[in-house]
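Removed: one protein chain of the complex. Kept in place: all other protein chains.
Note that the chains are named A, B and C in the order they appear, and that numbering of residues resets to 1 at the start of each chain.
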């Protein structure tokens, strides 16, 4: 499915709609097969011991699924997260960015389902695995 | 199951183990039947339109399940979130705190399962519903 | 929200749309607050040791959420399960029926979310906890 945004366009769109998270995320890759989204880890994302917190991992998975969905449906659309299931499997490495690999499994008219794997940068074992559903309200 | 903490003890314990979230949460009620945890909403938790963000709702559900579990097993213990399923059902009300009602459905030796309903304060319709699993590592 | 079916009407409707499961389930209670659905346990639902299998527990949770949803939207409607999260918490008791308590948390125009607790009959500790989402296709 052809994408409606380039990476710079999507980055700019994210800053516009979510000004609170400006500078928190970057898009490393965005094409029809795969989206790679980066959490630029800083102090606010950490737990004692220097590992990334659960809510920060959730936030990365959520924004990755959002970007993967919006890239397909375009900027006029509205979407809301309706469900997330997330398994936390390993402790993230201290002092490393977190990467999300997002794949859209279903892009329907009213729902998208996106699979997301999270990794500490330069590591092969996923730290978390999530599945997110976005509802796409009908256009008025 | 008898609780190992009073509310002031738990509040103090949370500040100690999660200094990053100091002042973000408060415990409104904590007994064997129910835990009520409050997200003291401020600017950092909001999305455009003034509603609480998904990651902030996740963070509240996660800390509520953590507190409900720790209250039962005591402070020597370690626990880690292994799973969360969360349904986002309604938009939170702008300008209101968010309340989590947490009920421990299972308190096993190695796993706890906690059901959490999230409400905007003074509203009867839940904004989100979550189920969280915490793993309790064996004592050494 | 007023219900569109009585128990006999719903029982008859289930037999009509799911003839394969005729005689497998019964509705013990159905009102606006709560649905109680029974799995009439027989040999096909069991695992070695005489406890109800995971797929049979899933089937009971799924049909309970379906009935709770259909009771609200009426028989012309179509619905499909889009998501289920289920935690298996305890072993069901051998030789007892399984009961599902289903509560509709959200009844929207396009999605319903139902919370389901499963119990072995005459037991207070839930054996499983599920959350199910049904999508309601627009009427044509």
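Quick note on the criterion: a residue touches a chain if its C-beta (ideal position, glycine included) is under 8 Å from a C-beta of that chain, and two chains touch if they have at least 3 such contacts.
Please read all numbers here as calculations on a predicted model, not as lab measurements.
The chain that is not displayed touches the following shown chains in the complete assembly: A, B, C. Per the touch definition above, the residue from A:9, A:28, A:87 or A:101 contacting the chain not shown is A:87.
Across B:11, B:82 or B:123, the residue that sits in touch with the chain not pictured is B:82. Interface residues of chain A facing the missing partner chain: 85, 87, 89-90, 105-106, 108, 113, 115, 117, 125-126, 129, 131, 133.
In the full complex, chain C touches the omitted chain through residues 17-20, 43-44, 46-48, 53-56, 58-59, 62, 80-89, 91. Seen from chain B, the chain kept out of the figure touches residues 82-83, 85, 110-111, 133, 135, 138.
Basically, only the chains that are shown with their structure count from here on.
Chain B and chain C have Cα centroids separated by 28 Å. Put simply, the C-alpha centre of chain A and that of chain B have 23 angstrom between them. Inter-chain centre distance (chain A to chain C, centres taken as mean C-alpha positions): 33 Å. Shared interface positions of chain B, defined as residues touching 2 or more other chains, are 85, 87, 89.
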